[in-house]
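Presented below is the structure to which this report refers.
Yeah, one chain of the complex is gone here, protein chain that is, but the others are all in their spots.
Then we have subunit A:
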Amino acid sequence: MSEPITFKRHLRMNTPEKADFFDQTAQGVLSQPLDRPEGKLKVTGTASYADDVHPPETAYGWFVRAPIAKGWVTGLNTAELRAMPGVLAVIRDDRMIMHPAQGQQGKSPPQGPSEVFYAGQPVALVVAETFEQARDAAQAARPELIDRSDKAALKLPLDDYETPKSKQAAQGDLDKAMTEAAFAVDQVYETPSMSHSAMEPHAAVAWWDDGKLTVRGSYQMLKTNVAELADALGISARKVRILAPYVGGGFGGKLGISHEAVGAAIAAQRLGRPVAIALHRRNVYEATHRRSESRQRIRLAAGADGRLAGIGHEAWVSSMFGDSFSEPVTQASPFTYAGENRVIGHHVARLNLTAPGSMRAPGEAIGVPIVELAMDELAQAAGLDPVELRLRNIPDEDPSTGKPFSSNRLEDCLRQGAERFGWADRPEPGARREGEWLIGMGMASAVRVNTLEPSEAAIILLPDGTARVETDMTDIGTGSYAILTQIAAEALGLPVERVTTVLGDSDLPPSSGSGGSFGAASSGSSVLLAAQALRAQLAERMGCDADEMTLKDGQAIAGNRTRALPDLLAGDTLRGEGAIDPGATSQTVRQATWGAQFAEVAVSTVTGEVQLRRLAATFACGRILNPKTARSQCIGGMIFGIGSALTEHVAHDPRDGHFVNRDLAEYHVPANLDVPKIDIAFLPDRDAHANPMQAKGIGELACCGTAGAIVNAIANATGKRFREFPVTLDKVLAALG
């Protein structure tokens, strides 16, 4: 095959897109419900996830956990463990990390096997010939401890918080607005510690070859994962390759490298043979990230007409010692609703619990539903329909910065969503009953910031007219393989069968990775730009301008001339490289995605059980690249919201903070019976400021608001307010009396 001839196209998103490229293309495969190209592999169990492929001579690792919340590990019964059957090494290495890296951290988290910050922290690694031998030996480990658990901080305190200046904001005089308000709400709410619970546990298989490290792992953002792993090991990033072709769910829990990557790399280096570590579910729960618990105070001051004069949203959350991440609970509050008097507060306590990190829609996932509970209380106080109250408070511009919205579709979502759901049939609080069941309806706005991240991709157009997309983007179950295939096929006028997409290899062009709902927009834009670079070259070969040429079904058409791509390529291989960078449109306008969510519940007056009857949502999130995978993202996001509202919470032991319910039997993600019929509608939408595809984030928006709609529906059913998530039956029983 000939050496590829390379063409590049780079775009910094400084100005809104004037023309909508995909309105001009002819193939007709974008925005179609394409099945996942890799779907058959996944449903037949033949897609190779991280721990599914072990090179010859692979040894197996298992971590030893710290059984204390705070203190030091000063030694281990290493000789005893070393003598157990099959044991190859007992490792306590200064390069072992204390907790996983945060998303986009790009450097190692704190390291060392001695100081303990939370119960369950990995403090040693046992490696053996077989998985069972490693586990058996690790279970026989007896760490020598200096136990300071009595000095550990295990729950949010009343005071003594860090209050980072950059995370506070105030304008006007909220106290005065509250005093003068015709209707006011001032309440404190709580959300629990939560966990991602991805189906695939974290796993890594590492091997060294001539000083170069390769890791098969389960990670979301390979570009920064390589940097994190290299930094942890003290080697050049050029010597690290990460492969993550399939990732069995991430939800933010695999944004950064975790214990298993560093541990497997260290062990493989020491033993001179491949080492595989698949974290036990218990390790995943207690030693990777969780979502912080939160306490939130909401103040709303409204006039007699329900228009807001003031909003206060203050949050108290926890963080790991020395870590800069803390759940950005108030992220959407500066711009969701109008009101000239505003307070944003963010307070951080350091706790000896499993490290908090990003979990699906960090910030809005727990901040938006809580604001929406307060709005529901305000609507009732003001005698307004909850939808009407929101409609009266949609700002014309970002009320905190004065910047225009790139697009604000909240009103459309509210109106059309309410119509679609049948909101007009909402009963008076506590008034509708069927046998022992009280029936209620609730709603919430959904909002999530929209962002773009640097991302690169290449498309190799082969002489036979087929194309291969290459980027280190990951598919964490979202549909990256499907949409990147569609984008390339649409832009190059190829049937999807003639496009293959290769992902999850850090040797490929560095992408945004999967996170923050920016993956599809960012990596997709880079694929589009790569295709446009190729289109320019094809147009040159056609002797016309690119916008005079139509590509369809593998043919280039200009005026009355039609040429098949192989003919046009004449044996050449073309490589298009695309790169997108965020630019001024990230600063000059407020970008967000919008939605309205509705829920109907039945609440048992006997047991306090809550049964969801239906959920419905209307979203506006730019161009929908694939309605099937987009809908799946929304269903998943809304199920996250069900768990948040009704079932999920980490039970921290009151004595040492350890994650007590650390398995899937006791950490209650919703099961099928908990999930009702979910109706999802996407509004036709474009956002020229977002990116050249005019597509926006989806998966996280869907979990922002759901819990608010559900808990507001419980309030409507029972006539009682619930200000602590999850609303379990004991809380309902206590309220019903």
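Please note the rule applied: a residue touches a chain if its C-beta (ideal position, glycine included) is under 8 Å from a C-beta of that chain, and two chains touch if they have at least 3 such contacts; residues count from 1.
By definition in this document, contacts and distances are computed from a predicted model.
Asks: Leaving aside the chains on screen, match the unshown one to its UniProt name from "Acyl carrier protein", "FAD-binding PCMH-type domain-containing protein", "ABC-type dipeptide transporter" or "Chemotaxis protein CheW".
Replies: Per the UniProt record, that chain is "FAD-binding PCMH-type domain-containing protein".
Asks: Touch as defined at the start, partner being the missing chain; which of A:Arg65, A:His313, A:Arg498 or A:His689 qualifies?
Replies: The single option touching the absent chain is A:Arg65.
Asks: Pick from A:Asp35, A:Asp94 or A:Glu436: which residue touches the chain that isn't shown?
Replies: Final answer for the missing-chain contact: A:Glu436.
Asks: I'm checking contacts with the chain that's been left out. Which of A:Thr15, A:Gln139, A:Thr163 or A:Thr562 qualifies?
Replies: Of these options, the touching residue for the absent chain is A:Gln139.
Asks: Determine which one of A:Gln24, A:Thr44, A:Asn560 or A:Asn672 touches the chain that has been left out.
Replies: Residue touching the chain left out of view: A:Asn672.
Asks: Determine and list the subunit A residues touching the chain excluded from the picture.
Replies: Residue positions of subunit A that touch the missing chain: 65, 67, 85, 132, 135-136, 139, 433, 435-436, 605-609, 611, 647, 651, 653-655, 658, 660-661, 663, 665-666, 668, 670-674, 728-730, 733-734.
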